[in-house]
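Only one protein chain is missing from this complex, and each of the others stays in its spot.
For reference, chains read A and B in written order, and residue numbers begin at 1 within each chain.
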Amino acid sequence: ADIKLKASHQWPGGKGDVRDEMVQIIKREVEKAGVGVTLQVYPGKSLFKPKQQWDAMVKGQLDVSAFPLDYASGKHPQFSSTLMPGLVKNHDHAKRLNDSDFMADIKKIIDDAGVVVISDAWLAGGFASKKECILDPEDARGQVLRAAGPAFEQMLVAAGASINAMPSSEIYTGLQTGVLDGANTSSGSFVSYRIYEQVSCLTEPGANALWFMYEPILMSKKTWNKLDDKQKDAFMAAGQVAEDYFFDAAKGLDQKLVDAYKGAGVEVVGMSAEQHAKWVAIAKESSYKNFAEKVPGGKELIEKALAVE
Amino acid sequence: MSPLALGVLVAVVTIVILMSGTPVAFSLGIVAVGFLLIFDGMGALDVIPQIFYGGIDSFALLSIPMFIVMGSAIASSRAGSDLYEALDRWLYKVPGGLLVSNISACAIFAALSGSSPATCAAIGKMGIPEMRKRGYPAGLATGSIAAGGTLGILIPPSVTMIVYGIATETSIGRLFLAGLLPGLMLTALFTCWGLFVAWRGGYRFSDVSAHFTLKQRFEILPKVLPFLIIIAGILWVLYGGVATPSEAAGVGAVFCILVVAVIYRMWRPFAFWKIFKESMRESVMIMMIIAAAALFSYMMSSLFITQSLAIWIGELEVNRWVLMFCINIFLLVAGFFLPPVAVILMTAPTLVPIIEAAGFDPIWFAVVLTINMEIGLITPPVGLNLYVINGIAPDVRLPTILWGALPFMFCMVLGIIILCLVPEIALWLPRTMMQ
């Protein structure tokens, strides 16, 4: 009989979300390969809550997941470097980063924890505000912002903003009711939560993005070890197909973001290399510093990531 | 075994274990664990504690104990009686006025409490003895309070709406707004029925000796005012967009405690302790069910029962109103046996995609679901409001209460029918107030 595997993620299923698409591609490709493996996809957190997925994979109760790695940073603090401001500038840079020493270190930690990477994927994001465009660090001063993750919060606080932590699903109401002046999240969320109805300016990812997040397709090592070589090859091949699809789709996602906001009459701006460098300077004094001090091997990780041209 | 057959087995086993008198939370838990171990293997033990814990690991759930504290703070004082007396002084000349006062008091209190038993207790403590003293039959007195109390989960704030909002990722603010007009509609239906019975039974001026001067009528108003202010405050905080429901509920709880302390001079620490102790008991009971329901729905999803059920119903291609009728019957039956929170957590994640595919609005459905749950609150074997009435009027037998409450249940069914015909009653307010 076929081996039946479970794949889970938190995004809507069958509605064109890129991460759902990646998992579906892997399902199609692996089943097409005819190696006796079928994949059952559980989209929209219908099996596990987003942050439970890591533990479930480590324990072998979940086989495959599209998982934002930072969600496991409470267990492996090094993972917060995959949601660190300014380390990844654009999609081509992200592609080069995948083969760097930095990612080799991260993948070793993933592997040691009992999880295998099937496909790499980096999602871009930006800022939006209803007060003023966020380009220079000074622009953020005095604004109440929602940031994605502690590293961004630390950097924004260092730039003089105040932080209101909330899930991305609450950004819309936050802006509407004045609890927030602006927010920082992924391109996908900016579009799907229709935040363009509430803001006056969008800072698109463009060539000098501050916000990138690593959201790979992962597999439980317990499951991996149960597969024979043919099945492993089928998974890796499928993973490559998904990764290639993703690379184009992610750029398309950013284009969709720009189109949606321009279409809604929102001003769209992008950071220059100098503005990006100012933010990185602030990050070095806040989030990077913090990360280097608190996380074993943190300093080296940042250095290795910054070394990637 | 096919997932659907497995689903039937799960249903049978769950019903049997529930019927044994095992607490609802632990029944759901043991069924979930049992099926996971048999059909998913012993490895499932590795994630069971995470999922149980994860069921209550949410900031949004905080609003449940907060709204319960709010209600029990007020219920512990004479506020319920004052509210009731104020209404009575204004309405005592109306035929069946006492009944109207009681139902209106329930509706107003419902706006201060997220739970139905609390509403029932707060108004019933004064209302039931008073009605019986003035010659209303025991069935009508207890039945009307049992039914009026159920408004607690329809008129915002509402514990069950919060649970529905979290389970289906629907805005809690919109859900609250959606419940308001249907709540008032049910209040009106209850009142009409009450007036009709009073007129037919001749309970017109059973207390002819009573007379309240205009002065007496006005001097009691200040006692009611603070509560109306709190209600207005919570509405403002929730819809003026000042804070999230959890934050609004926390502030509301503190305000209610302060109001009770100042107006009723309740300064003794013991009184406060009692408020929190009672709130703790009710919220622990609910939160345990929520945690166990998380395990239950994980089991249902992991064994692919939920998904197969949704696909199966989707492929039936029945008329959408036939579907809605069947869902209502199902909810009604589930409500007989389970407390509202358990029904919502076990069914909403499966039902909502189905009803959305059939073209119904999930917010409108929340209101229909809630009214079904209200009926369940006053039917045995698990009717939380019946326990409360039993505590207030131990000498009234269960069949008498049920008989008295039956017409009000018909009012609720009528309410559901009206909502099906005019969905705007539920949808107009959230649409206009929150775009």
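The rule is simple: a residue touches a chain if its C-beta (ideal position, glycine included) is under 8 Å from a C-beta of that chain, and two chains touch if they have at least 3 such contacts.
As a convention for this text, contacts and distances are computed from a predicted model.
Missing chain, UniProt name from the options "Putative spermidine/putrescine transport system ATP-binding protein", "Probable glycine dehydrogenase (decarboxylating) subunit 2", "TRAP transporter small permease protein" or "Plastocyanin": "TRAP transporter small permease protein". Here the missing chain is touched by one residue of B:Val10, B:Val33 or B:Ile231, and it is B:Val33. Contact with the chain not shown here comes from a single listed residue; of B:Val10, B:Val24, B:Met300 or B:Ile327, that residue is B:Val24.
Check B:Arg78, B:Arg132, B:Lys223 or B:Arg397 against the missing chain and you find that the one touching it is B:Arg397. Considering the whole complex, the residue from B:Val10, B:Ala253 or B:Leu332 that touches the absent chain is B:Ala253.
Even with one chain removed from view, chain B keeps its contact list with that chain: residues 17-27, 29-30, 33, 45-46, 48-50, 52-53, 56-59, 61-62, 65-66, 69, 242-243, 246-247, 249-251, 253-254, 273, 276-277, 279-285, 287-289, 291, 337-339, 380-382, 384, 397-399. By the touch definition given at the top, chain A reaches the unshown chain through residues 51, 70-71, 73-75, 77, 80, 144, 149-150, 153-154, 157, 162-165, 179.
By definition in this document, only the chains that are shown with their structure count from here on.
Per the touch definition, chain A reaches chain B in the complex via residues 6, 40, 42, 46-49, 52, 55-56, 59-61, 169-170, 173, 176-179. Of all residues in chain B, only 40, 43-44, 46-47, 50-51, 54, 169, 171, 173, 240-244, 298, 301-302, 304, 306-307, 349 touch chain A in the complex they form.
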